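Part of the complex only, each chain left as placed.
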Amino acid sequence: MKISARNAFKGTVKQLTHGAVNSEVVVELPGGIEVVSIITKHSAESLELAVGKEVYAVIKASDVMIGEPHLPKDE
Amino acid sequence: MKISARNAFKGTVKQLTHGAVNSEVVVELPGGIEVVSIITKHSAESLELAVGKEVYAVIKASDVMIGEPHLPKDE
């Protein structure tokens, strides 16, 4: 399946933390960039996630904000 | 300001496309990974975005999905 989310980055699961309803997944991309994801624990189990597994971090373009480091924050 | 969004990736603006209300921003990270972002045109102007400018792509952990390439899609 091809999905409309514009961003899909291949990496490996580096860390997994399970809560009662949600799980936190850290995905390491080539070059060492780490992407942190929160998904439901049910999804983490359904995807059979484990440290070292190859996965994609998938992000919709409208969920990516832009920060500009040289301008002061507005108030 | 430090923000609760867990993901902030430094890169440079590679491409800008403006619509009437929204703008599409492509940010290139070190190593060549490209992140696509949709923000309001007002924000793009307010941040003085231009091709080549250094910016951050900022993403909340709960907006990052995980894809598992070796399992079949459920129906």
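Which chain is which? They are A and B, in the order written, and residues in each are numbered from 1.
The rule is short, and it goes like this: a residue touches a chain if its C-beta (ideal position, glycine included) is under 8 Å from a C-beta of that chain, and two chains touch if they have at least 3 such contacts.
From a predicted model like this one, the values you see are computed outputs, not experimental measurements.
J.: Give the total number of copies in the whole complex, keeping in mind that only 2 of the identical chains are shown in place.
T.: When the whole complex is considered, it contains 6 copies.
One rule holds for everything that comes next: only the chains that are shown with their structure count from here on.
J.: Return the distance between the CA-based centres of subunit A and subunit B, expressed in whole Å.
T.: 13
J.: Once bound in the complex, which stretches of subunit A touch subunit B?
T.: Its residues touching subunit B are 1, 3, 5-10, 24-25, 27, 29-31, 33, 35-39, 43-44, 46-49, 53-71, 73-74.
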